[in-house]
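Provided herewith is a single structure, encoded as structure tokens, for subsequent inquiry.
One protein chain omitted, others in place.
== chain A ==
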Amino acid sequence: MKTLIIILLFSASIIQAQTLVLSTGVEKTVANTESQFMMGYQSKKQRSIGTFYQNNVNRFISENNPKQSYWYGVFTALPIAKSEKISVYAMLRAGLMDEQFVVIVPSLETKIKVSKWLAVGVASSYRQGYPAFSFKTQFSLFNQSTL
């Protein structure tokens, strides 16, 4: 966890961040449903970098793997199509599952800007060999354009 904080602070200094973004949501994979928390910085060009944490939602833990699974790591996202209200991003998450397994997940995210501070996003990704889908809400803090 310390490493993640250091990476985050380091990233902030090198990308001259414009906006601190926090997001929370859920991701449905072939195995279970996970809650998702992300924190990162978004540049003027809408490039993002940050950290994330995800864990199983208890109700959906598999009988075959009856333990609380979690993973955390870093993410980066680049816009591949932008407009004032809707943007599409290519995202890559890389992290450590259950403190043991390195996992790398590519995804495609569509984000809809609801207000200056709030956006909602849906994403599809490739997890455990199958498509996974997520929904999240994102809050922009310290948005320079609003200061």
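As a convention for this text, a contact is a pair of C-beta atoms (placed from the backbone, for glycine too) under 8 Å apart; a residue touches a chain by one contact, two chains touch by 3 or more; residues count from 1.
Here is the rule we use: contacts and distances are computed from a predicted model.
According to its UniProt record, the chain left out of view corresponds to "Lipoprotein" among "Oxidoreductase", "Amino acid ABC transporter substrate-binding protein (PAAT family)", "NAD-dependent epimerase/dehydratase" or "Lipoprotein". Checked against the hidden chain, the listed residues A:Thr24, A:Ser43, A:Gln68 or A:Gln128 yield one contact partner: A:Gln128. Residues of chain A in contact with the chain left out of this view: 26, 28-33, 62, 64-65, 69, 96-104, 112, 114-115, 120, 128-130, 133, 135.
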